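Take a look at this one; I'll ask things after.
As you look at this complex, bear in mind that one protein chain is not there, while each of the others sits in place.
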Amino acid sequence: MTRGGPRHQLAIVVCSLLAAFSLAATVSAQDAAPVNEDDLFGSGDMVETITESSQGSAVKDLLTTDTVRVGGSLTGTVTTTWQWNDPWSNGLTLSDSYGLTPELSALLFFDGRPSESTRFYGSVKSAWPFMAKTAVLDSSGTKTGDTVDVPNLQVFELFSDFSWNDSLYMRFGKQTINWGVGYFYSPANIMNLQQIDPTDPTAQLEGPVALRAMVPIKGTQHNIWGYAVFDSATMKPEDTALAAKAELVFGGWELGLGGYYKKDDPIRGMVTAVGSIRDISLFGEATVSRGSSRTWVTEVTTDPLTNFITTTTDDTSLFFKGTAGFRYSNSTDNWSLLAQYLYDGEGYSNTDREARIEEAYNNEDAIKATLGPNADTLFSTFLKGLILNSGRHYAALSFSKSKFLTDDLTVSLFAMGNLSDFSVYIKPSLSYAFFDGLSMSLSPFFAFGFDSGEYVVLNDGRAVGITVVMTLGSGSF
Amino acid sequence: MKRIFATAVLLMAATGSLLFAQDVGRILKELDRLGDFSGQDFAAVYTIVSQKPGEKDSVTQVRMFRRDTKKQFAMLITLPEVNKGQGYLREDDNVWFYDPTSRKFSFSSIKENIQNSEAKNSDLTKRSYTDDYTVTSTKEGTVGKIPVWIIDLKARTNDVSYERVVLYVRKDRTMLLKQEDYSVSSRLMRTTLYPKYVELDARLMPSQILIIDELNPGERSQLTMTEQSLAGLPDKVFTKAFLEQVNK
Partner (left out) sequence: MNTIANIAFRNLSRQKKRTILLGSAIAFGVMIVTLINGFAGAFSSNVAENFSNLMAGHIFISGSEKGPNDKDISVIRDDSELTAAVKASGAPVRYITRRSAFSGTLIFEGKKIRTNIDGAELEKETFLRDRLLLKAGTWEAASDPRSLILSEKIAAKLNVGIGDRILVQMQTVTGQNNVGEFTLQGISYDTGIFGQMMSYANLPYVNELLGLAPGEYQTMGVMLDGLKHVESSATAIYGKLSGSVQLFERGVKDANGVETPFQALLSQQKKESWVGVKYRLVTINEQLSQIKQIVAALDLAAAIILVVLFVIIMVGITNTFRMVMYERIGEIGTMRALGLQRGRVRSMFLYEAVFLALGGAVAGIVLALIAMGIISLFNFGMNSPAFLIMKNGHMSFYLPPLRAIGNIMIIALLTLIAVAGPAGKAAKLTPAEALRTTN
């Protein structure tokens, strides 16, 4: 694209916009009146001499606003699920669990831009039920047994942006810090308080309170970031976490290099890469840490004082995690495929994992005896906690084809599996958009594997189920 | 005597048309020059209103920045409000897109994607009037009340998107007022009107363009360009930092 004046650019802009962005403000409909050239070209004075829009003003409009912008999104869904926990032993008669879950959640944000180099942003999340019960603590911090209702409001992000001389950009506050490039799994996602949920990979992750400084390297698309992360309202200076990252662009590839240090925490290094080969885009991450913040269970006991487990940590060994994946989309036939593999060096080896699970089952009765009422549910939660993300090899895959048979029907498939214990969770689904504001999806799901398989335990058995989700009036404003 | 007279008339007519042919060539070159932005930064706001019969008008507004010397291009939406800040940064063959919902940058260097989104219209590869067309005829006429040259052009090669193009150029000052694009079968496909111009730093640019689809009556788009600037743009505009700053 070397030459091409405003005329051509405008045509390009029209086409790209009309093709890419469908949401648009509407104006009252006008009748398509025939063009009257006499009116259009009446006066001889067609040319307006203008003065240069002052150099900054082109940019100023985007970066400053007179009013604070308030916006957000609202999501409403009603989900009905039927699940059979283990139809292989129990038969397919009555479902083990069936329920209706209406969900209503909203995110509200404010964005104030008083000047070009400063901005204030905050977002608050809420969900139904709008009140949550919190235990009341007395002055020494022990639970009194009473509970009180507090509004279910979560401050999700709250930060201010300020910059110096257009070369140093700072952000201070509670912010999402996205380091990784992985879609389902991201070992490089070190600083956020949440990990990616493979079943909802595009959701925004909650981040910590941190100070971030970014320096774009002039003349290139390379960038450098530095971070200082704060973890509590009262802390010591030496407990601040420090991190730095550089992103470099070479040809068609973007490489990232980063490191994270916190006193008494394992020191971490990470490398990321994004690029493409022909039409397939590739991404990969690798992290190495000296020591790990994870605690491993070495034995499952019957001692309620230690929560039934004895644990160990490791501060000296090197732990390695890596992930690689690809994404391909075909816009003529409207389908796309994404797959990713994760190696988690901090996971248990197969023998260890199976041993722990066997111990848990062996001690099941003894443990349940000390748990009081709801022993079954509590034990099941305990087991799930033990087994979640315990393996070393994982993979996830997502396939989706829109305009399948009709324009409003989409068929998709999601599968994730633990490759060390050969358990998988598969969820194909069919979604139909009736009109703007109403869509429905039907998805059966299956969990397969051996008895101690991760996804088998997490789903209370080799479950088979069906969910029907109606999405009602969800959107952004 | 008569013969000399006749020859003289013919000669005059010939030189007249020769002169005129040179004039037209110059006019076309000037039109091409007006569309050439290499060597300069350019920024503007485009408001696009597109109309389709039976549908509500849709309004979009974008702010565009370009620096052809470095093959840099940034485009950000300002309207509708919901999409404010979305857009992309492009440098050479690399594209960065920022998703304000998840706060993630996505990077792509896949050529086909870039070209598909930007050039559904082959205008992108249009080189110039002088390179692509030859003049078949010129006559005088008016557009509204303004006297114009009506220049009929025919494509030099068979890969130029419109085989025949008719330009209506103002006589007193080289400004394109109207352009008609014809198909190979000589059917009028599209009429583009340029009713308003702005002059900035002695450069003339259309500030309002009306594109009328002649095959689908009632379908048209109106593009208004405002806040044009030829001044050097701040370097930061073509950085990821800017994309992030501008989004919510």
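As written, the chain order gives the labels A and B, with residue 1 at the start of each chain.
The rule is simple: contacts are C-beta pairs under 8 Å (C-beta built on N, C-alpha and C of every residue); 3 or more make two chains touch, one makes a residue touch a chain.
Since this is a predicted model, take the numbers as computed values, not measurements.
Student: Determine which one of B:57, B:163, B:199 or B:227 touches the chain that has been left out.
Tutor: Of the listed residues, the one touching the omitted chain is B:163.
Student: Spell out the interface residues on chain B facing the chain that's missing from view.
Tutor: Residues 53-54, 122, 125, 155, 157-163, 181, 183-185, 187, 189, 215-218 of chain B touch the chain that is not shown.
Student: Which chain A residues would touch the chain omitted from the figure, given the whole complex?
Tutor: So the residues of chain A touching the unseen chain are 87-89, 91-92, 278-279, 464.
As a convention for this text, only the chains that are shown with their structure count from here on.
Student: Please output the residues of chain B touching chain A within their complex, sorted ascending.
Tutor: That would be residues 34-38, 42-46, 48-51, 53, 55-60, 62-66, 68, 71, 73, 75-86, 91, 93-94, 96, 99, 101-105, 107-110, 112, 116-121, 123-124, 126-128, 143-146, 173, 175, 177-178, 191-201, 204-207, 209-212, 217-221, 223, 225, 227-237, 239-241, 245-246, 248 of chain B.
Student: Enumerate the contact residues on chain A facing chain B in the complex.
Tutor: Answer in residue numbers: 1-21, 23-30, 32, 35, 37-42, 44, 46-59, 61-63, 69, 71, 109, 111, 119, 121, 161, 163, 166-167, 169, 176, 178, 202-205, 214, 216, 218-219, 221, 223, 249, 251-254, 274-276, 278-279, 281, 331, 476-477.
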